[in-house]
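Heads up: the structure comes next, in structure tokens.
As you look at this complex, bear in mind that one protein chain is not there, while each of the others sits in place.
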Amino acid sequence: MKRKQTSKVSLKRLLQDNSVPIMFVLICLVCLPLAGYSPAYLLNELVTRMGRNTFLILALLIPIMAGMGLNFGMTLGAMAGEIALILVVDWQIWGIPGIILAMIISIPISILLGLFCGNLLNKAKGREMVTSYFISYFMNGVYQLVVLFLMGSIIPIMHSTLKLPRGYGIRNTVSLLSMRQQLDNLLAINVGGVKIPVLTFLIIAVLCLVIIWFRRTKLGQDMRAVAQDMNVARDAGINVDRTRIIAIVMSTVVAGFGMIIYLQNLGNFPTYSAHTQIGTFSIAALLVGGASVERASIGNAFLGVTLFHMMFILAPEAGTAITGDSMIGEYFRTFVSYGVITVALIMYESRKHRAKSQTGYLLALAQKEEEARAK
Amino acid sequence: MKSRRLIFQLALLLILVAICAVMMVIGRGHTVYFDNKAVEYQGTTYEAPYKIEIHVGNNADGDALSKLYDNERASADQIGQKITVTLIITQEKGGDEQPPVTYTIPLPYGMDGPIINLPAYLAGLPEEAYLSEFIPVITEEPEETVVIDDGMGLGDF
Partner (left out) sequence: MDKTDMEKTLENRDLMERFSFASRFGLPRTIIAGFVLLLFIMAPIVGADLTMQVGNVINRFSWNAVLVLAMVPMIHSGCSLNFGIPLGIIAGLLGGTLAIQLGATGPVSFFIAILLATPFALLLGGGYGWLLNRIKGGEMMIATYVGLASIAFMCMMWLLLPYTSPTMVWGLSGKGLRTTISLDGFYGGALANFLQIPIDPANGLYFPTGAILFFALLALGMWAFLHTKTGTAMTAVGSNPLFARASGINVDKMRLLSVIMSTWLGAVGILVYQQGFGFMQLYMAPNNMTLPTVAAILIGGAAVNKATIPHVIIGTILYQSVVTLTPTVMTAMIHMDVSEVVRIIISNGMIVYALTRKVKGGSR
């Protein structure tokens, strides 16, 4: 009904709905000549970053489908992936087998953390996002407790290259030299100086297919019903709480895999800070692709990762070119990441608020009509 | 229905554990060291040949990993439980190269850095004679300050 009314101004609506991606295209266009990178370098960087980050961003889709908003708790999955990687490095399992092993080890940790997060979020219906945000910070404390104090003292760590000189706790940086870009290099092809990590993209494609398939399963339909209206879904016999927990667990497991793919590309990671901003950046990237808090597609993820990383590559150089200070560009891209999330959250909440007051207004109108009729 | 589901889940769990086990076996990485050094075993001295050319793999094509003269050491990274090397041995200075011979040497799971003494191995001695472990020198290092602060999101993604 509403769509018919607005079909006349569809172009305006189109622009409005895609205001964030359009804004980003503009930012990138301004920065592009200022940064002065060669197209080959730019393309190479972009392809590398797409392979590195898309999997992580796809982890956000399922909770959105279940109406739980942006899952800031994906950081939990990232932590699980890191713990798995630390163990695998210590056991000296190298190459692709090491990556596969780390992924499998991350599953139980992710499930455990996901169950914890999902259960808490069920107690905070209506404010899942802020709760998941702080759960990720809380778990960061627990992660530090485990990695900084329990590893090496209670959890056996054999290699002193991994341990702090004091004998327990993991060093600031964990080297993944033995697995570095193993996934990316297998089956990689080189097109005009641009290295394309085919296997990584294949894995991402498989995840996309799984997500598309999952939407059509009974569970996927249940999730969408829960997102529409929890009470209606409950009346229809869906176990709402369980469905929501499953959504978070799935997201956490995927995030764990994503983190391992991300880190094998980088080749080493800062033990205590690699995961802290993963949630923010992934969410910002997804939103840049035109997603909103209640709706996100695979296309949004791909568009988002392209535009967001274009900005990430260009901003520091462009900032230096304009102001002569290299820090400006870095602050700028941080500001833009936070800003995009802020804008998306504001649009979401104000739409919700407006819809609420509109229904209130309609109800009041109906009531008045009824009263008039009664007279 | 429910029991079928349970069986399915158990099977999945088993498969995952099995993959884990396989990965742990085939993915175990070693840094293998090769020594060309005289060795004494049960009273017999096994002299080192003048030169050993080492190729990783089962043929001598391509670049050699190293050419080891007496008292030299080379290293190779190897994933898995064994390493296949092709050796070209020159017994004496000025002598002719012998034809390449391929050997497959098992690597012990528990050793990160096995050292293989080639003269002993070539003489067909048992494992205890040719195999030893590389123990890295432990250096006193200053305590690292752990950085927990995340810098509020500065940095790359």
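Quick notes
First chain written, first letter: the chains are A and B, and each begins at residue 1.
Assume a contact is a pair of C-beta atoms (placed from the backbone, for glycine too) under 8 Å apart; a residue touches a chain by one contact, two chains touch by 3 or more.
All values derive from a computational prediction rather than experimental measurement.
Contact with the chain not shown here comes from a single listed residue; of A:Asn268, A:Ser350 or A:Gln367, that residue is A:Ser350. Along chain A, the points of touch with the absent chain fall at residues 120, 123-124, 126-127, 129-131, 133-135, 137-138, 140-142, 144-145, 148-149, 168, 323, 325, 327-328, 331-332, 334-335, 338-339, 341-342, 345-346, 348-350, 352-353.
Operating definition for what follows: only the chains that are shown with their structure count from here on.
For chain A in complex with chain B, the touching residues are 49, 53, 91-98, 100-101, 104-105, 107, 144, 148, 159-160, 164-166, 169, 171-172, 178, 270, 272-273, 276-278, 280-281, 285, 308-309, 312, 330-331, 334, 337-338.
By the touch rule above, chain B contacts chain A in their complex via residues 16, 19-20, 22-24, 26-30, 77, 79, 112, 138, 141-144, 146-157.
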